[in-house]
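Every protein chain of the complex appears in place save one, which is left out.
By letter and in written order, the chains are A and B; residue numbering begins at 1 in each of them.
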Amino acid sequence: MQEVPSVPLLRIDSLRVESITPTSAPPFLQGINLRLMPNEILGVVGETGAGKSLLARAILDLLPEDLRVTEGEIFSRERPLSRLSPAERRAFRGGEVALIGTNAKELLDPVVTVGSQLVRVLRSHHRVSRREAWARAVSLLAEVGIVNAKERAHAYPHELSGGMAQRVVIAMSLISEPKVVLADDATLGLDATVSVQVLDMLVERTRKMGVSVILITHDLGIVAHYCNRVAVMRSGRIEEIRDTVDFLARPDHRYSQDLLEAAKARPIPWVRSIGKADTPLLEVSNLVKIFPGKRPGEEVRAVDGVSFLIPPSETLALVGESGSGKTTIGQCLVRLLQSDSGRVLFDGQEITTLSEARFRPLRRRIQMVFQEPYVALNPRWRVRHLVDEPLRMLDKLTSAERLKRVHGMLELVRLPARYAELYPYELTAGEQKRVGMARALISRPDFVIFDEPTTALDIRVRAQIIDLVRQLQSDMQLSALFITHDLNSVRSLAHNVAVMNRGRIVEMGSMEEVFARPKDPYTQKLLAAELGIEGIHGPQGSAAAKKKGTVD
Amino acid sequence: MSRIPHSLRSPAAVIGFALLFLQILLILFAPLLSPYSPVEADALASLQPPSAAHWFGTDITGMDVFSRVIYATRINLLISVVSVAVAFLIGVPLGLFIGYYKGIVSSLVMRLFDFIQAFPIFVLGMALVAVMGQEIWNVAIVLAILFTPVFARLIRAEVLSLRERPFVAAARCSGASDLHIMFGHLLLNALLPAMVQVSISIGMAILLTAGLSFIGAGVRMPVPEWGLMVSSGAQQMILGVWWVSLFPGLAIVFSVLCFALLGDVIRDLLDPTKTRRAVSTSTDIIPGIGGPL
Partner (left out) sequence: MLTGLRRFQQMLPRSLQIILPRLLLLAPQMFGVLFVTFFLIRLLPGDPAVLLLGNMATPEAVAQLRERLGLNDSIWVQFIAYCRNVLHGDLGISIFTSHPVLTDLMERAPATLELIFYAMILTVAIGLLLAVVSVVRPGGFTDVATRIYGLAAGAIPDFWIGLILIFVFFSKLGWAAAPFGRIDAMLSEPPYVTGFYTIDALVAGDFGVLHSAAGRLLLPVITLAVVNAGALMKMTQSVFGKVWASPFVRHARASGVPERVIIRAALRNSLPPIITIVGFLVGFLLGAAVLVETIFSWGGLGQYAVQAVMNSDYPALQGFILVAAAFILVVYLIVDILYELVDPRIRV
């Protein structure tokens, strides 16, 4: 490093960003003061709409067209960015400060090979021959952990997995040797084990290259494990900016305390109901679901001989990463998919062989809460109609009676009664999830499948949803199948856990048992990839990285 | 603020609705508004340039162009609106069924549409009218035949993507039947792009009707029809007589423009993503709205 260490790489002085059209709304960013030192990893954490991504875009001078910096200045190595000429500004982007964005597959040009895309970026910043640039691209791809980089450089983005694409985007950000990398929720949407590998790699590479990182995230676990300092953002301001260890131990602000509290697991305080447990409510044995593969004659065993029991008013969590077959099981249970073999006994009755007409009356008792809240609600229906649809289909009630039930349900999921007249797009993600639950619960089912109820929610909203589910479980004596990859939420919600990998259950047992003493290597790997916030004493990478000693 | 949506107050919407209103006026009050009979020839007044007596001049047979332009609104809009309405009423349910049920019948219907649409639309229309006989109603029937696949395909494409959406699976879990899913869930969502297409299709139908009449494959003289009127002035245009063709042509332009503008307005009005974006940007920056707990 040729810099004098005391000069910050990036300095932001009282930055304020506002809409160009005058409104009474508060500014999008205000009073942002920040210094990024060499060799530092700074975490920026906050909920949706806190202004984290906007901050990254402001640094790169790529704000949305209707927003402007109205106050303050950003300095890159003490050079004010507002004085840069357009050509210098272009060279600055990617040359000095590079961006790693969310959802890597969309960040890559779909019709150009990944190698050429790296070459494109490199040659935008350095005068290198095409051949030399290609060689650099290939070697960097190998360094970010892409196996067989020489061949993979010729691959198109659609041929890569999400984790691979993210590595390519990281390589793209590093190829022109910037001083600072902005990682904006870089691992969002990746499986936990992949996410940890990618983050470990990112930290290791940037350390080696002497690059400082601003790690923007909504996940306190990532902050706790990877960042030296953390800035907490809320509605366009930085609430506090501190050393990570201090922050975790004693957050200054009320808001920070709330966030940390919400991210912690809640122990299960309730006892199991005894007595009824002798006959299980749901009994699945040897369930198999086969999908046709990509090539003719090929088949994929998405669910491969799965068996489990769920006693009345107990919750089983089905955990596993994407593609493990857990959602397929849920869809087979509510007959959205027809299973290929195996038995499903619900309350003693075999349901896989029932005709749709004979199964319909049972739908009242078996309900499902769908994963993505917005797309699982018909966008053109009011909440009132969305919630009472099961009643209209399955019961004969007058509309006044239905409306009464709807209001009752909305109250149960903690939504005001006036929400009955709203459309889904008028609700926040958390409220949409609640509507989805109200809809599933209105027919007073005995058994409910929750498909990923906590994904894609902000920290506090997620905690609220978890609390709500816990309460519903105890109030309504629900039996539930809880499908998730969020291990932390399992701690708060499930009595028993089944760990799935490639269509099979690799380990099953009581929650405490499985989490405390995992036997199967896959379960161990999953638990190692979990970035908890308890008992952290400084940036250290993931447990998996520590155990292996090196990354990749 | 008034309750009128923003998209209805844009200049495009104002012009579109004004033109529509004007056309409705012309249709309803044609006899009151036109100074002469639209079909009465006056050999003494042949090819008179625009004047106080004949605002738009007269054509070669001495018919008043102004009166004919007004009366033609009736014929042209009648043919276009009726044909598109018929195509819509047949095409929408058809598209719903062939989108929802994947079977031999559905793919046969799709192949049939492929064949119909392999022909350039104007060429096929011309041939059909020529074969069926050149009458007003035949033109409308032909246009209905040509537009039915357009609506059916549009609805089918919508249904194909909609039926994979989780809210359909959610409805099935609530015990909804196929019919309920088709008409309760899918139709409503698929219909809105079709509404935009209705407006655009009416404009296209006006152009096609006029084009057919222009080459002599549509309605016949002396019926007042815009395309036919342009055609009747075509020979004189080269000689410098511009008014016979100019005014009916302008009428076509404004009429089609009206429906194109209204199509845009409907698109803006009914696009839920636009509304959603507007709402979410306003709530995302307000802290603590994540839930009322």
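Brief remarks on what is shown
Here, a contact is a pair of C-beta atoms (placed from the backbone, for glycine too) under 8 Å apart; a residue touches a chain by one contact, two chains touch by 3 or more.
Treat the numbers as computed from the prediction; the structure is a model and nothing was measured.
Check A:Leu60, A:Leu410 or A:Leu427 against the missing chain and you find that the one touching it is A:Leu60.
Only one of the listed residues, B:Leu22, B:Ile60, B:Val109 or B:Met132, touches the absent chain: B:Met132. For the options B:Ile79, B:Val219 or B:Ile252, the residue in contact with the chain missing from this view is B:Ile252.
Residues 12, 111-112, 114-116, 118-124, 126-128, 130-132, 203, 207, 210-211, 214-217, 227, 230-231, 233-234, 237-240, 242, 245-246, 249, 252-257, 260-261 of subunit B touch the missing chain (whole complex, contact as defined above). Where subunit A meets the chain that is not shown, the touching residues are 60, 62, 65, 90-95, 98-99, 101, 103, 106-112, 120-121, 124-125, 156, 158, 169, 172-173, 176, 294, 296-297.
Simple rule for what comes next: only the chains that are shown with their structure count from here on.
Of all residues in subunit A, those touching subunit B in their complex are 25-26, 28, 47-51, 234-236, 331, 334, 336, 360, 363-364, 367-368, 370-372, 375-380, 389-390, 393-394, 414-416, 425-426, 428-431, 434, 436, 439-440, 443, 458, 460-461, 464, 467-468.
Residue ranges of subunit B in contact with subunit A, taken from their complex: 165-167, 169-177, 180, 185, 188-189, 272, 275-276, 279-280, 282-287, 289-293.
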